[in-house]
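With one protein chain held back, the other chains of the complex are shown just where they sit.
A and B label the chains in the order they appear, each numbered from 1.
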Amino acid sequence: MPVEKDSRKAPIDAPKNIGDDLRVIGVPRRRVDARAKVTGQTRFADDIFLPRMAYCKLLRSPHPHARIKAIDTSRAAAHPGVYLVLTGKDVPIQYGILPVSQDEQALCFDRVRHVGDPVAAVIAREELTAFEALDLIGVDYEILATISDPEEALATPEPRIHEYGEEGNIHKFVALEFGNVEDGFAQADEIFEDTFFFQGNTHLPIEQHASVAIKDPDGKLTIWSSTQTPHYLHRALAKVLEMPAAHIRVIATPNGGGFGGKSDPFHHEIVVAKAALMLDRPIKICLTREEVFYCHRGRHPVLMKFKTGVKKDGAITGMHLQTLIDGGAYGSYGVASTFYAGALQTTTYHIPRYRYQGCRTFTNKPPCGPKRGHGTPQPRFGQEVQLDKIAEKLKIDPAELRLRIVESSNAVTANFFRLGTVNLSECIRRLVKVSGWNEKFRKLPQGRGVGLACSAYLTGAGLPIYWNKMPHSGVQLKFDRSGGVSVFCGATEIGQGSDDVLAAIVAEVLGIDPFDIRLFTGDTDLGPVDLGSYSSRVTLMAGNAALQAAERGKSIIADAVAEKLEVPKERLRFADRRVFDSAAPEKGLTFQEAVCLAEARFGTIGTVGSYTPPKSPALYKGGGVGPSPTYSYSAAVVEVEVNPVTGWVIVPRIWIAHDIGRALNPTLARGQVEGSVYMGLGEALMEEQEFRRLPKKLSHALVHKFPSILEYKSPTSLDMPEIITELIEGPDPRGPFGAKEVGQGPLLPIMPAVANAVYDAVGVRIDEIPVTAEKIMKALAEKKAGRDPRYGPTHFPEVHWPEALRIPPPWEGGDGNAVNDVPRREKRHREKEKVLAP
Amino acid sequence: MTTLPIECQKTAKIRFTLNGEETDVSFVPYKTLLEVLREDLGHTGTKHGCELGECGACAVLLDGKPVLSCLVLGLECGGKQVLTVEGMGEDGKLHPLQDAFADLGAAQCGYCTPAILVTAKALLDQNPHPTRDQIRESISGNLCRCTGYLQIFEAVEAAMLKIADQKSSTT
Partner (left out) sequence: MMRLPLFEFRAPRTLEEAAHILDGERANAMPLAGGTDLLPNMKRRQQVPRTLISLRHIESLNRVVWRPSGSQLGACLTLSDIAVDPRFRNGLTALAQAASLVATPQIRNMATLGGNICLDTRCNYYDQSYEWRKSINFCLKKDGTTCWVAPGSAKCMAVSSTDTGPALMALGARVRLVSRTDEREVLLSDLYNNDGIDYIKRRPDEILSEVLLDSLHGWKSTYWKLRRRGSFDFPVLSVAAAARLSKENVVEDARIVIGSAACRPLAAIEAAKSMLGRPLNQQAIKEAAALAARIAKPLDNTDFDMTWRKRVTAEFVTYALRELRGDDVRAERESFTRYSFE
């Protein structure tokens, strides 16, 4: 029976959990890197200053789409204080995060594809000098037609933004069918068709991207960078610089926020690395806030059409989802995003037949990629708002409806994702109780309302970015005679607390204090590979690897102590910095003595642990996106007040329940939940990555409307509502100590809950994100005029979808393979050849 | 844009009090206080998120008042008192705000933290018992993308109680 815990009430010095006998796990603690952060001593990338360091600035394209005919760098190179000017010919090899879209160049070689695309680099003694020299570079552009949105992309196959993809400016089609959806609709009592739009938005980490590269004293390349994925950056550098990866060291400095915006290898990282090698001096770059908007890799704008069949009692008989996705100018994670947009609908509620069609197009805007939730928040919005409409039509309470159709623990979905524990029902029931849902829903006075929504999210992507059979995370432990333990892992601290998770797990297993542990993370030279801080994978994957390494170390030490004390190994307990006989606690050694004993007995003690996710049953092409060792679940109730005259909306209160498995550190877990809710609220109300097309007769410009942290709106302390957090703990054996993810899930239900609450408050549907006063006012005017009281997209364009891969779901005898695909063995061999090349 | 060659740029020099200590520093005159602190004085605790006064990450105390160091000229700081996060501790111990932020989850990525700490310190120095609303308002110029602010409010309140406690035990 899962335990519901309100982490707000847990005091700082709470006693250990009775029954669990845990000393560290589950205790609200000061995180291991807190002291460094509150004293300003944490070294972020831009805090690194080295002797003879030079500064780099990038020249970026002022045009949304153009061919580069010629670049004249002579004046810039001659400018006093300038050391080096680089262009595309200096770093021509293409790279990209996904093997299937290696479409980026560190400096554009022959084509620029969005305003902000880097074209040249100046390295100078002072940053101001480098900036001024940018203006001395002459670039001769041939303007090409601008493609500003997916509909224009569909209608404009030439000029192609990229010479690869499906056809024209369509980057990727996905068409998957799990069971016969038409049969499902035929069985339905009611069919619902709704179109939704989710505007793009961006991560806006407070820390701008920064990197420092040097040729180290031994002549190898070292780069410090604000990156979430040092391993993937490492691979990209080796490829572009044509150097053995063993001669490159990537150190991911603690990120001042990432949220997915620092998960691609970036132009500026490659450029400073190249410059450092050429000049043999440290080179730093720190992007301006505007440049961060051009890096982007944020949430794709998505137009969605949901067609869902339901029975009178709410059971879903079939769902057909179509998405039209605005990818921006490059691939980035976009192929994965396109699959993600169709992946998780089946993980929350039982859907017996499911068809997904997704289309990602290129456009001449900064590339979209992974932002917290990666591709799933947009369809989650549509699904949860549609469910609200379904509940209303069927006259079932929205909470009750969801309780009826929630998926079960350990189920395998129609699209062959194997679920772990599913405690969504407990989340919903808890929320109904603490929010007073039954007394409020449809009962509050005009202008006030409540809305409910749920969601699911991965606890780590089940497959790596590049196909391989190696572990996703590795941890090495060094056991020191001093009684301290060093933990080496590639995992990257981006604020989410990954360092603390590692320390807590190792400390718990070995019975020592987290303060006795020293962490070496995010460094490709020091730690085994961890794929990176994305898809909420670190707690589960690095955590399980740490657990394994610690258990192995514990076993070796226990062997030595058991022999010495003449006590059966199984009776030994590791706690309070001691190793002792649990039957006679006074009989034991200090942990330090135990380690020395073990070292004397066995030699130097060091252990490793690794984690590879279990094989997924989704064997079809595209089944690699969506599987996860387990999934977290969240439910939210949002209360709103809407001014019926102006449409002005404020949010006084949000209740959030999150199926976390186990909160390893309740203080951190609560912070992740509230931070997710905060970011979801920002997206719901005000965050928009919007572009402006100037009148075509006067200009070809397609610019970011406001690439500043002032005009891109994110909530301030004054805009934050009260948040009531309920952590629902029902340990999932797949996670270390039963833990599931918490960094992304709680964001997802907020946007649909806000839209549902607005409907409860003033009776208008805003089928779009963000939900703004302007849209509400327009919808209210429609309502007053007796028309459909709604604001949102009215049509989904004609897309020539390819034939869908047909995968019979488990209950139709399916085995996870498509019945109409090219033989998988042949395909995999071809793909293997592609990725083995550096 | 006109450019003066580097050789022609004069160097500015000021004497001011940094974290309680008299400090002399030379720098190129176009630098802001933020740049002088980070680049010429090695005090990298103060951060930057925009350099345009739009995020609050560069806040420091200037003569006891929170200001944005990215918009203060280094040249204007002669004779002034500047407090940064590096100077918050006393007698080798962390300031109660720092302890509270560390204990109560008010710092996640930690990047906005130094600015919020000094701003909160100025609040508590001037008003030892602020309401939740006053705390909220005092840091309304500091953006945080990680915490959602609630644990920050609680940390300031906890520090407020600790400071009051310390004061009453010493009187």
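Assume a residue touches a chain if its C-beta (ideal position, glycine included) is under 8 Å from a C-beta of that chain, and two chains touch if they have at least 3 such contacts.
Note that the structure is a prediction, hence the values are computed from the model and not measured.
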Which of the visible chains would the unseen chain be in contact with across the whole complex?
A, B
For the chain not shown, which residue from A:S482, A:S699 or A:N820 touches it across the whole complex?
A:S699
Write down which of A:D110, A:E774 or A:D815 is the residue touching the left-out chain.
A:E774
For chain B, residues in touch with the removed chain
1-4, 9, 29-32, 35, 48, 51-54, 56, 59, 62, 65-68, 70-73, 75-76, 119, 133, 136-142
Residue positions on chain A contacting the omitted chain are 46, 60, 62-63, 115, 127-128, 131, 286, 288-290, 641, 643, 645-648, 650, 686, 692, 694-695, 698-699, 701, 703-708, 710-711, 713, 715-719, 773-774, 777
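As a working rule, only the chains that are shown with their structure count from here on.
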Distance from the mean Cα position of chain B to that of chain A, given in whole angstrom:
31
Provide the residue numbers of chain A that touch chain B in the complex, in ascending order.
12, 30-31, 33-44, 46-47, 49, 80-81, 125-126, 128-129, 132, 135, 203-208, 254-259, 288-289, 494-497, 667-668, 670-672, 674-679, 708-710, 714, 716-718, 720, 723
Enumerate the contact residues on chain B facing chain A in the complex.
1, 3, 5-7, 28, 30, 38-39, 42, 44-52, 54-55, 57, 84-86, 88-89, 94, 98-99, 101-105, 107-114, 117, 136-137, 139-153
